[in-house]
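Of the protein chains in this complex, one is absent; all others appear in place.
Up next is chain A:
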Amino acid sequence: MARYIFQRIVYMFITMLLIATFSFFLMKLLPGSPLMMEDKLTEEQAVIIKEKYGLNDPVPVQYVNYLANLAQGDLGISFQQDNRGVTKILIERAGPSIQLGAQALIFGLAFGLLLGIFAALYHNSPIDYGSTFLAVIGKSIPSFVFAGLLQYYIGVKLGWLPVAFWEGFEYTIMPTIALAMFPIAIAARFMRTEMLEVLGSDFITTARAKGVNRLGVLFKHGLRNALIPLVTIIGPMAIALLTGNLVIENIFAIPGIGDTFVQAVMTNDFPIIMGFTLITGFLFIFIILIVDLLYGVIDPRIRLAGGEK
């Protein structure tokens, strides 16, 4: 196992290097420079300013410089936010996005799983149809439409929850629900299908015959087996939720990371683009590793390190 993990970490390192290289050169293909007044400055003035940021060097030189700094853990400074450190900006902004994403993931999965389980238990009953309906809506209505509706009806018309801003737990409720719609839908559908299959298999019948009560069968045998396919999709879903959702953050005026990234791309703020890409990339491969390890925990039949011949 340790050997396996070590191997994976080496691969992770190589992947990160590839991500850094590709995104660096792709980013340099973006038209324009980080200068805000590009339309007004003369070329000569622009060159003088770019000198300060090392942007006049040939791209390969910039690339080597970037990697050298990266090796020392230095993500550089933002061009647009007056030389503020990229690490600092990412940490500041990541907080709200991660909190929101985590809440949405936990709430969405828990609620979605329950929904799926009950839909499977009461197969072809109104509960099943209701959950199917909810899942279809959750998947087909874009989250920003749902967010807009929530904000208008719950925030403005009913006044139950604050319309926007980021000042305490009650401010996170509506954005969490809006973000959770997708995980709810996915989890519910997956769970229902898997549960139906698992509940129909022989070992469940055996368990029931041995006198294990209904809930015991459900949670101890059914859930565990039905979870495996779900674990696969949780990884990417977690990344998508944790790295910030531009639209939801904008609608609820949340100082998250999604908007920071989009702004950085729009204004050619290269260090921020790189920093964000690298961190997202890292999260991605890290979560994939965790998911792979989880398979083994959930279902001991799955072996990670090569066979035991």
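To be clear about the criterion, a residue touches a chain if its C-beta (ideal position, glycine included) is under 8 Å from a C-beta of that chain, and two chains touch if they have at least 3 such contacts; residues count from 1.
The rule we apply is simple: contacts and distances are computed from a predicted model.
Between the listed names "Electron transfer flavoprotein subunit beta", "Peptide ABC transporter substrate-binding protein", "Carbon monoxide dehydrogenase large chain" or "LVIVD repeat-containing protein", the UniProt record for the complex's undisplayed chain reads "Peptide ABC transporter substrate-binding protein". One of A:Met27, A:Val231, A:Ala253 or A:Leu293 touches the chain omitted from the figure, and that residue is A:Ala253. For the chain missing from the display, the contacting residue among A:Phe25, A:Tyr153 or A:Phe203 is A:Tyr153, taking the whole complex into account. The chain not shown here is touched by just one of A:Ala164, A:Val212 or A:Ile279, and that residue is A:Ala164.
Considering the complete assembly, chain A touches the hidden chain via residues 30-33, 35-45, 48-49, 51-53, 80-84, 89, 92-93, 114-115, 118, 121, 127, 130-131, 133-134, 137, 148-153, 155-159, 162-166, 250-253, 255-256, 259-260, 263, 268.
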